[in-house]
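The complex appears here minus one protein chain, its other protein chains still in place.
And then subunit A:
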Amino acid sequence: MGLFDRLKQRLTRTRTAISDGLSGLFRGGREIDNELLDELEEMLFTSDLGSEAIELVDQLKRQHKRGELKGEDDVRASLRAALLERLDTEPAEIVLAHSPTVVLVVGVNGSGKTTSIAKLAQRFTSQGKRVIVGAADTFRAAAADQLEIWAGRVGCDIVRKNEGADPAAVAYETVDRALREGHDLVIIDTAGRLHTQSNLMKELEKVRRVVAKRLEGAPHEVLLVIDGTNGQNAINQAKQFTQSAEVTGLVVAKLDGTARGGAIFGIRRELGLPVRYIGTGETVEALEAFEPQTFVDAILAVRQVSANS
């Protein structure tokens, strides 16, 4: 099964909501009118598209006025183009351009950082790269244990210290060991923190500084893990984390439920941050490189009626 099909399968529920909803709106041969477009707006809201929904529908309304929308297919095509236009078209994946490439992973509590790190480690380990993870979440009880178990399963190295240790020190030591032992990729886990806690955001700045001290230019990537079920708040998270940790890309986790992850459109618009990966399941392989075409297609998959309908 190809990437496209796999992703589509996993996003089936996501797609169902929008495209079936769209077909549902037109059921019974309804004509396009403002009422129908208002209902479409509400439907887009339920995908967590937020104010993007208002804009998308305003655009459809203008097109409708100009007589450019004949039926369901036109609406679908227009929506697809508009959604696609809002996403980045550059390749999303992390490129291991440095030796080692250092990736710092940040996010709010419970967004899925540690699991995403395990998946990333798995992805690169299986490509024959030497990966080391740093357990710089020294705050949450047993967080380092969790990462250690994952590292064991994936077969990568780990640097950890006791609970309460200085996260910056763990990060430093991880990079240090990677330099000495010749790892290709360093992934540093950090404690979950709400983006409104300014002192904790400062702690991230310190981790950055300390890592740069050991290896100039590092960290090369700062990935923000967003919980795909989060709503418009994800945009605030992205803003705050970008401010203190200079986020370079997103991982959207937990997209295997009924959540649509529509908030990434708002993040893309406000901050221009690309989505690098999406988490699509509980297994360690369930991480896909983000592909906008596929993502939007899977959401709006033309004339595909899913089993859930």
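Please note the rule applied: a contact is a pair of C-beta atoms (placed from the backbone, for glycine too) under 8 Å apart; a residue touches a chain by one contact, two chains touch by 3 or more; residues count from 1.
One rule holds in what follows: contacts and distances are computed from a predicted model.
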Complex member absent from the view - protein name from UniProt, among "Urea transport system permease protein", "Probable membrane transporter protein", "Signal recognition particle protein" or "Cytochrome D ubiquinol oxidase subunit II": "Signal recognition particle protein"
Selected from A:145, A:181, A:246 or A:270 as touching the chain missing from the view: A:145
Omitted-chain contact residue, chosen from A:108, A:178, A:275 or A:296: A:108
Residue, one of A:259, A:273 or A:296, that touches the chain absent here: A:259
Residue numbers in subunit A that touch the chain omitted from display: 13, 42, 45-48, 50-51, 54, 108-112, 139-143, 145-146, 148-150, 163-167, 191, 194-200, 202-203, 205-206, 227, 229-234, 236-237, 254, 256-260, 262-263
